[in-house]
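Sharing a structure with you now.
Just one protein chain is left out here, and the rest sit where they should.
Order as written gives the chain letters A, B and C; numbering starts at 1 within each chain.
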Amino acid sequence: MKFGIVTFPGSNCDYDAYRAVVEALGEQAVYLWHKDHDLQGADVIILPGGFSYGDYLRAGAIARFSPIMREVIAHAKRGAPVIGICNGFQIACEAGLLPGALLRNASLKFVCAPVSLRVESTATLFTSGYDEGQRITLPIAHGDGRYSADENTLDRLEGEGHVVFRYAPDPLQAYEVYNPNGSMRDIAGITNAEGNVLGMMPHPERAVEPLLGPADGLPLFESILHRVTV
Amino acid sequence: MSVFRVAVHVVPRRGLLDPQGKAVADALHTLGFAGIHSVHVGRHLVLEVDARDESEARTQTDRMCAQLLANPVTEDFEIASVSRQ
Amino acid sequence: MSVFRVAVHVVPRRGLLDPQGKAVADALHTLGFAGIHSVHVGRHLVLEVDARDESEARTQTDRMCAQLLANPVTEDFEIASVSRQ
Partner (left out) sequence: MTVTARPGDPAITPALIAEHGLTTEEYDRLVAMLDRTPTFTELGIVSALWSEHCSYKHSRPLLKTLPTTAPYVLQGPGENAGVIAIGDGLAVAFKIESHNHPSAVEPYQGAATGVGGILRDVFTMGARPIALLNSLRFGSLDSARVRYLFAGCVKGIGDYGNCVGIPTVGGEVVFDPAYEGNPIVNAMCVGLLKEEELMRAVAEGVGNPIIAVGARTGRDGIHGASFASEDLSEASDAKRPRVQVGDPFTEKLLLEASLELIHSGHIVAIQDMGAAGLTSSSAEMAARGDVGVVIDTLKVPAREEGMTPYELLLSESQERMLVVAKKGREEQVRAILEKWDLTAAVIGEVIAEPVYRVVEGDRVVAEFPGIRLVTDCPTYEPEARESSDIQRRRAEHVHAVAEREEEADPMWTLEQLLQSPTIASKRWVFQQYDHTVRTSTVVGPGGDAAVVRIRGTDRAVALTTDCNGRYVYLDPREGARIAVAEAARNIACSGGRPMAITNNLNFGNPKRPEVYYQLREAVAGMAEACNALGTPVTGGNVSLYNESPTGAVYPTPVIGMVGLVESHAHITRAPFAADGDSIVLLGENTDELGASEYLCHLHGIVAGAPPRCDLTAARAVVDALLVAIADGAVRSAHDCADGGLAVALAECVMMDRAHLTGAEIDLSAWASLPLRALLFGEAQNRIVVSTPDPAAVIATARRFGVPSAVIGFVRATLGQLQVRVGERHWSAPVFRLADAYHEAIPRIMQRSASAQDVALVSDSVG
């Protein structure tokens, strides 16, 4: 399977996503340049983390207008898989691929730490490799991760099972505020109504090798592999 | 064509948590400023744009806000002032 | 004592690099908005404060700006408006 990883000016997790796909997952990956109009036949598009356009004005606000985004949006509308990670999640929201917005962390501080998550739904393209309610640990690294949307949107997301990951208390880290950014209803990751676009603040691509810590991000990529190939 | 100076306010939608506003209020209290009821923090943009007249400058700016300068999901915007340079 | 609503503008000091303003200006160009000479991005603060009269509200706010609301090294501030509530 071929993953297309978009490089915006200021993206800096495109490299990590590329390595995760090629080395840990053993699949094909190509970088997609923001000025291009060609997805190079990629099956899955990753909008990676970083600081596209410096995150000036609002995180993701400027990147959404990059030429390549027209193709990415069309790809999504065709029902094909798109993953927005961290800055990619912010871009996907700004582009209207996902509802809501990501605001400055409630702490007003950038936070880099492993966080404990609960897998809320395994009935998605991206999470079939996990168990319902499974506890996983993934790294976060962001300053604008406070997921916000109006109550109706939140109710709908929850009602229709589009909340995929939630920040969840970890008994071993009772001293920690478990919701690292003040996200509404502890939301860490969601999909669109059709279920083919995933947005999440934590970094699965940074958690695919035991050498670097728990490899809890790998099942996410394997899930896609499994679902899209069958 | 002449140059207009347009000032725009982009503010977080009421009801949304405004940690910056709260932080400012708390900080002012710590610094000993009494009698502060509320603080809200938004963005203040100043643009210098070409336009035929003031109303064109306004409509121009309105479109910029709708498209880029404000996030329709979480922010409201208003054009605070328009002045010919 | 009554409550005053004070609006403050904090803007990057002239002459200092304003990367954010530059990024927004470039973005507006690529969006096809022509004739944009400059964009500057600052903060718009709205405070509700107790004061005996307008001038006290102003002096109060001036001190807040000097001490906290504006960075004395990189920013300038102005009180945009003061109104009794």
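By our rule, a contact is a pair of C-beta atoms (placed from the backbone, for glycine too) under 8 Å apart; a residue touches a chain by one contact, two chains touch by 3 or more.
Just so you know, these numbers come straight off a predicted model, no measurement behind them.
Of the options A:R19, A:R156, A:R185 or A:R227, the residue whose C-beta touches the omitted chain is A:R19. Seen across the whole complex, the unshown chain contacts chain C at 10, 12, 15-19, 23, 26, 42-43, 68-69, 71-75. Residues of chain A that touch the chain left out of the display are 9-10, 12-13, 15-16, 19-20, 49-51, 53-56, 59, 104, 108-113, 139, 141-144, 170, 172-173, 175, 203, 205-206, 208-209, 211-212.
Simple rule for what comes next: only the chains that are shown with their structure count from here on.
Separating the centre of chain B from that of chain C, both taken as means of CA atoms, is a distance of 9 Å. Remark: chain A and chain C have CA centroids separated by 35 Å (rounded to whole angstrom).
Chain centres here are Cα averages; for chain A and chain B they lie 30 Å apart. Residue positions 57, 61-62, 65 of chain A are each in touch with at least two other chains.
Residues of chain B in contact with two or more other chains: 68-69. Residues 53-54, 56-57, 61-62, 65 of chain A touch chain C in their complex. Note for the complex: chain B touches chain C at residues 1, 3, 7, 9-11, 24, 27-28, 31, 33-51, 60, 63-64, 67-69, 80. Chain A meets chain B in the complex at residues 57-58, 61-62, 65, 93-94, 99-101, 103-108, 146, 148-149, 182.
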